[in-house]
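A single protein chain has been removed from this complex, and every other one stays in its place.
After this line comes chain A, so read on.
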Amino acid sequence: MHSFGYRANALLTFSITILAIMCTMGSLSDNFNSPTPTSQVQVLNINWFQRQPNGNDEVSLTLNVSANLQSMFTWNTKQDFVFLAAEYETPLNNLNQVSLWDGIIPSKEHAKFWIHTTNKYRFTDQGHNLRGKDFNLTLHWHVMPKTGKMFEDKIVMTGYRLPQEYR
């Protein structure tokens, strides 16, 4: 601490060390938050349901997604990434996940929303197993913090079934 340069260096390194500790504590403080998000999805219409020339089934749905994700926002949350996936089982794969819609929620004010949309990405099966298929719609989310650990979780919504016939 005898010269200007040594004092400046000591202050800089010590302040950055403390900053790292503060950010770590900020990240750890997210563990005290236990989010209770709610979500509902209605399948309003099946716009078309067909077999593509290459033999894969494809569905187009009209969805009404409503969700309240405000409880997952803490002081350390930068944004949420949310996506809605259709999940079902086929003889070939135990779990098929098809992303139908996604979105980025930038702030807590935007975290309570409802949206009326057709599926943003194609709902296509690997094969032709979709007729009369039961599927879940699962809302997955990834909470992106300002510093530290990323959290992810999901809500599984059951009880959807595709029609027996193409249309």
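Everything that follows uses one rule, which is that contacts are C-beta pairs under 8 Å (C-beta built on N, C-alpha and C of every residue); 3 or more make two chains touch, one makes a residue touch a chain; residues count from 1.
The definition used in the following text is that contacts and distances are computed from a predicted model.
Student: Which name from "Signal peptidase complex subunit 1", "Translocon-associated protein subunit delta", "DNA-directed RNA polymerase III subunit RPC9" or "NEDD8-activating enzyme E1 catalytic subunit" does UniProt give the chain that's left off?
Tutor: "Signal peptidase complex subunit 1"
Student: Pick from A:15, A:93 or A:158: which residue touches the chain that isn't shown?
Tutor: A:15
Student: Which parts of chain A face the unshown chain closely enough to count as touching?
Tutor: Residue positions of chain A that touch the missing chain: 1-2, 4, 7-8, 10-11, 14-15, 18-19, 21-22, 25-26, 29, 74-76, 146-147.
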